[in-house]
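Removed: one protein chain of the complex. Kept in place: all other protein chains.
When the chains are written out, they are named A and B in that same order, and each has its own residue count from 1.
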Amino acid sequence: MNHSRVNDLYNRHYGGLFLFIVVLAIVPFFVNSFFLSVLILVGLYAIVTTGLTMLMGYAGQISLGHAAFYGVGAYASAVMTGTHGMPGIVGVLVGVILSIVIAVLIGIPTLKLKENYLALATLGFGIIIFTFFKELKEITGGLNGFFGIPSFSLFGFSFDTDLKFYFLIWVLLIIGILFSKNVIDSRVGRALRSIHGSDIAANSIGVNIQQYKLKVFVLSAVYASVAGSLYAHYVTFINPNLFTAMESINFLIMVVIGGSANIWGGMIGAIVYVLLNELLKDIVPVFFPNVGGEFQIVFFGVLLVAILIYMPQGLAPTLGKLWGRLVGRKSKKQAVTGPPNADATVGGSK
Amino acid sequence: MKGEKEMKKRILALLTVMMMLLLAACGGGDADSASGSDSGKDSGGEIKIGSVIDASGSASPLGKGEEETIKMIVDELNEKGGIGGKKIKLISIDSKSDQNEAVLATKKLIEQEKVTAIIGGTISGNSLAMIPLIEKAGIPYVSLAASKQVNNPDDKSPRKWTFKTAQGDDVVIPKLLEYLEKQGLKKVAWLNVANSYGTSGHEEFAKLAGDHGVKAVIEEEFEATVNDAKSTLTRVKKAKPEAIIVWGTAQESAVVTKNIREIGMDVPVIESHGIGTKQFVELAGKAANGVVFPAGKLLVLNELDNNDPQKEKLTAFKEAYESKYSNAASTFGGHAYDAIHILAEAIEKGGTDKEKIREALEQTDGFIGISGTFKMSPEDHNGLKSDSLVMVKIDEKGEWTLGE
Partner (left out) sequence: MELTSQFIQLIFSGLTIGSIYALVAIGFVITYNITGVLNFAQGDFAMLGAMLAITFVSMDIPMGLGIILSIGIVVLVGGIFERTAIYPARNASLPTLIIITLGVAIAIRGLAILIWGTQPRSLPPFTENNPINVLNAVLLPQSIWAVGISVVSLIAMHYFFNKTFIGKAVTACVVNRSAARLMGIKPEWMSFISIAVSAGLGAIAGIIIAPISGATYEMGLMIGMKAFVAAVIGGLTNAPAAIIGAFMIGILESFTEGLWTSGYKDAISFALLLLVLFFMPNGLFAKATGKRV
């Protein structure tokens, strides 16, 4: 492989990122406030799904309890700022610390094991945490919910409008994605991909696979917790039903839609999931006037299965390929002749 | 490695395109709504009212009737020429029993559809999530949820724009306690379903029971998905209550009611207005016999005195609803009926100016509706008293009769 060509690709790669960021920065000035809040919600989901994407795609594990980490963050912030009047950052940090402790406690015993015991443990943990949110009434307000959470402020700057909040969320998301890329592209991350997640091969080349998996799991819990904290500040009212096992499964659906083979997949999944949801709301009644939101439930269930069977890499690589083909035909100079199969596909999920 | 970089580039490009599409979609949405409001202005008279109702999801047994009622009443009002000569345009959004959906729907109604007023929030959680947005935007809002936090929150957060037409716990629980007092039932067992409906009922009960000389000898919760409550009931049985209060909605209450009888306790069972559906009788079977609960007068329409001020309205609502839809008219639909009518009256008085509508809502006095006769004030945005309820008893045939 020609050296300058590699550099060229790198540059173009960052060019794309730059363009994307520019678009992100412009978008909010062209949309109404409703769509801005949709984008904020997408951003919050995307922070969670980025962590999950990393966990699924690069550590080969799934979590059925990330809504609980999301909830830990949300309640930590609610209690710290709402009850104790602390600054917003304290709530975020408390949530993060709690999440790290919980993730380490769950991760150490289960990640050693073969099979997918992390999935089972996170499922159990999710339900236990849900029970605590529900039963610790003095602290969480129980099922009546916790209301009156102040808006988020950092060093005296208050994120009290949707526009400010939008930038906060998306800047955090981009930082989160870039940081994840860093972890994935680390020595261990690359080694792991090169051996397609085989434990034996990993040990034979001296890679501590458990430690890497634990690191990824903890990081994904932290992402979820931070997103949860900010969510609480954004809607100002939370209740335990927001953090059920079903919510964890929705996060997984987003990851699967986007595809876990690429770190951007989580974000794509969140965008597509929310957009589809909004679209279905407008389209379904046209064809089935008497069918309500139930149809969407069936739709997402079937979509999930279909994607996993026919497009196991999710939308990101498939759409990426389509795009490449389109562009490749137009610009001859660029000569996109790389193997159609992306080695971006990682072994972790195999 | 080359392929991978290539892939990343493509994906980033794709993302950019998606953001563009998003932008286009929102732009389109803007244009749509803009043209929508333009045409509204052109026709010189259209009042946009938004509704956020759980027509699907777990709260749909309540929400379905609310949505259908609102549609029915809006059609009715429009046939009569609308409000003050202006047609009502109803924008109805299904919040799917999901808080995030309710928040987004509210944003959409306020920002994109620019509605004059909002009705909805089937369950308390959704109402509570919607209220901060509504108070911030300053839009007249009539909630359909029961929790007293909706109109009278413990934390005294603002409720300037929020009204509600459902009987809150602060109305229902006193009715229940009056009944217990009258029956001389002092030592009772309290059981509530573990959700916001049950716990807010419990809080109100705990606060007010002492005033009526009622004491809970045991207070317990049961799950909304309870299969068998006999284990919990063994403790209730040991506490030897004179009556058992079961505070929940149809399914779980039916299980608990059956279990109470199965375990051989024959004390009076008093339940909540949440069991005022035929499902309860069907699910509980024989055990439903003798159960007493506070409810709106709709359930015992036939037994009402002919000079009861509500009788005419109730009959009309029941007939209109049941001739149009296949379900039986419910008290939840009644909340929606009251909400849209009270709102229509306020708009009639106040025009389309939001502050004037709000003031008119606050001055609602003597409106006779399905849930009772409303008398609102700046302090009371619900306007119902416990006389809007009756105690209903389920007889051997599973029919509702007046229980007083």
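Basically, contacts are C-beta pairs under 8 Å (C-beta built on N, C-alpha and C of every residue); 3 or more make two chains touch, one makes a residue touch a chain.
Computed from a predicted model, the values in this text were never measured in an experiment.
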{"item": "Contact set of the excluded chain (shown chains only)", "value": "A, B"}
{"item": "Which residue of A:58, A:264 or A:300 touches the chain not shown here", "value": "A:300"}
{"item": "Contact partner of the left-out chain, one of B:76, B:155 or B:228", "value": "B:228"}
{"item": "Touch with the omitted chain, as defined above, among A:256, A:271 or A:315", "value": "A:256"}
{"item": "Residue among A:75, A:125 or A:147 touching the omitted chain", "value": "A:125"}
{"item": "Missing-chain contacts mapped onto chain A", "value": "56, 60-62, 106, 109-110, 113, 115-117, 119-121, 123-125, 127-128, 130-132, 134-135, 245-246, 249, 252-253, 256, 291, 294-305, 308-309, 312, 349-350"}
{"item": "Touching residues (missing chain, whole complex) on chain B", "value": "56-58, 60-61, 194, 220-223, 225-232, 234-235, 238, 250-251, 254-255, 262-264, 279, 282-283, 285"}
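Simple rule for what comes next: only the chains that are shown with their structure count from here on.
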{"item": "Interchain centroid distance [CA atoms averaged], chain A/chain B, Å", "value": "34"}
{"item": "Chain A-touching residues of chain B, taken from the complex the two chains share", "value": "1-20, 22-23, 25-27, 29-30, 33, 55-57, 60, 93-94, 96, 99-100, 103-104, 107-108, 110-112, 124-125, 128-129, 131-132, 147, 149, 153, 155, 157, 194-196, 198-200, 203"}
{"item": "Partner chain B, residues of chain A touching it in the complex", "value": "1, 5-6, 9-10, 12-13, 16-17, 19-20, 23-24, 26-27, 30-35, 37-39, 41, 134, 137, 142-145, 147-148, 235-237, 239, 241-242, 262, 264, 267-268, 271, 275, 281, 292-294, 296, 316-317, 319-321, 323-324, 327, 336, 338-339, 341-344"}
